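Incomplete set of chains, arranged as in the complex.
Labels run A and B following the written order; every chain starts at residue 1.
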């Protein structure tokens, strides 16, 4: 799969110089210091109580959608950097329940799980990515994220925040094929995001949680993950960094492994938009969300906004978390 | 800590005959067949879209509360039945981020977790407890919950459902000491639940998710978990089974290890109310929730209802799930 450099070239970047592009972009969009030196929330500062009123006002039918992919061995991981699919095992079953270990005929089953926090539908926390050793707000990454976990911006700091107005941008339907799926390596640009919103009749506002559907997960369900979920995929162009900043959204999530287009638009490169979004914007990124059912419903009724609660597990010091996002329309 | 049998004796049960009490109660409150032979949702059938409209209408200020306890090694588990506290470890830190393994100065950290699904703030799924080998809806537990997981009522079936109107009943404040804490072994009765609701000026309605605060977690935070979270605790009396049925609530959660009073009111006994609630009512039980911050806010403004989203992780076949419940007022 070849790299699509059209968007970054149009924006004036040299595809062979990702480091320059990252530095120049970071300088333009940085939120460092915007919420004070002690901030641990980043763009979640923009997800205010008022946004939750706005979100609650979107509830019209009460229909709910889980935006989580299944957590099981059929998931996208193949062991890269110790990222496996979840290993869920039982500590009891209905067979053993009949054995009378407990009194008065009660029986039960427990279970355990071992999983990378980045194994399936997830949030990247603010301690997940660094730029030249700098974590969110300009901090020294080595002081913040240690072997004990993220001492400052652990995902627990976001535990109560990720509920508000959600907006779906269905890029797959707007720009993709007859099935509503974008091809791999397709970089979605800021102009396209604006056009999709306009076409859907929905407005992107400060503090929103934006969900961008590319259609890749629909194709994956049909055809399998192939070699690895981190392979080629449609996704956000690096050039959307300024859109992410300008709109003031609180978080963004996609139905792909890594939010941004793969292969990345520079060469060599590894997730350069992450390098802007997390440490410089303080933006929460959601990955591997299942947006297909929600998208069907939005296409049917023409309403692309909803109340979205996407609460990470309150794991002390985690740099990410599995999540089961719930959209209520 | 001695067993308090007052409530079950008043209800005409023999404290030495839990099996009779369970059988008689199950016969009175059973929901088997109520939603057809194939049902996998139990009382979540009562949590309708209309309930989410009702829940959304409770949102007035947009303030949010995470009802999750921290997931870390300071948690309540000590290894009983292989239930440990979560073991969260890092696959990268800010130190190593400086090493230049990746291009253009990007660095990052991942993490993994190994944990029992019942280790902290959680939902019990419908496959968690059986009565004499019968699972929810009268099914043969041995056919439903196997070593691969719950083949029929795995927690993933509930993934999209647990959002709606939440109601807090602050039993600790209503019945407890000056700190708003009930003593261990205190059995909360149905009459008391009704009195608390009346005193708070809130109505319990069909399809609600009810949160009962006993105050034990507040004490635990101050004094530590002691030997084990499964030790003595205030909680629901076995005699509330009919209240749980009559009210038609969709789910109930407490700030204790096991929802029901400990020691259990019969002798010997092990969680007899679970034996009714899960396999016979099909009721979702939430355990080890942190209701203290929410309770403060409710006491302050006198509003005990809110929009509650408590989405389990979508773990295929799980009989329970960690959860970060989010209340929005």
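Everything that follows uses one rule, which is that contacts are C-beta pairs under 8 Å (C-beta built on N, C-alpha and C of every residue); 3 or more make two chains touch, one makes a residue touch a chain.
On a predicted model such as this, the values are computed, not experimentally measured, just so you know.
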{"item": "Number of copies constituting the complete assembly, 2 shown", "value": "4"}
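Just so we're on the same page, only the chains that are shown with their structure count from here on.
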{"item": "Distance between chain centroids, defined by C-alpha means - subunit A, subunit B (Å)", "value": "28"}
{"item": "Residue numbers on subunit B that touch subunit A, as the complex places them", "value": "18-19, 22, 48-53, 56-57, 59-66, 68-72, 81-83, 86, 88-95, 97-98, 102-118, 121, 127-133, 135, 140-150, 156, 159-163, 266, 268-272, 274-275, 307, 309, 311-320, 322-326, 328"}
